[in-house]
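Of the protein chains in this complex, one is absent; all others appear in place.
Then we have chain A:
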Amino acid sequence: MDVEISLRVDGTAHRLSVDPRTSLLDALRERLGNTSPKKGCDHGQCGACTVLLDGRRVNSCLALAVAHEGSTIVTAAGLAQDGALHPMQESFIRHDAFQCGYCTPGQIVSAVGMLEEAAAGWPSAVTAEFASSNVSVESTDPGVLMDDEIRERMSGNLCRCAAYANIVPAIRECARR
């Protein structure tokens, strides 16, 4: 019953056969040995499994691997390239934006995806001009995403160690660059 699919993960092409019930998260973790995305709830409720799927952040536990034949996936392990950490990863370390580290890869991937969304003008629930076609999510300081926007847009990623008060400035600093 297994189905053969191809996935491009962190720049490397893979062919693998998966049970149709296998989530993208389990395919990455149990089949490809990429344990950067974490399993916190397996129900799309915590965000620890966040990956960039064809450039957009998704909960990989809610995606079935067979439904994503041919797709490109970036995990937190793949954000770091040529041995150098991604600026978001450096910022998380500098601001101590994690404690146990289990939600962290998901937070970081989510933050990278989120900034792309904001840059593209996607509104969030706290965006004042939500219904307008000209969404501005930046504060008066050009290039700076407002803290409330960061908090709202990052609320799909739970952190039980509750590093939120450090996560927000870590992302803000990166957003400014």
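The rule is simple: contacts are C-beta pairs under 8 Å (C-beta built on N, C-alpha and C of every residue); 3 or more make two chains touch, one makes a residue touch a chain; residues count from 1.
Here is the rule we go by: contacts and distances are computed from a predicted model.
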{"item": "Omitted chain, identified by the protein name its UniProt record gives, among \"Xanthine dehydrogenase family protein molybdopterin-binding subunit\", \"Cysteine desulfurase\", \"Transport permease protein\" or \"Aspartyl/glutamyl-tRNA(Asn/Gln) amidotransferase subunit C\"", "value": "\"Xanthine dehydrogenase family protein molybdopterin-binding subunit\""}
{"item": "Missing-partner contacts on chain A, residue numbers", "value": "19, 21-22, 26, 29-30, 33, 35-43, 45-46, 48, 75-77, 79-80, 85, 89, 92-94, 96, 98-105, 108, 126, 148, 150-152, 154-155, 157-168"}
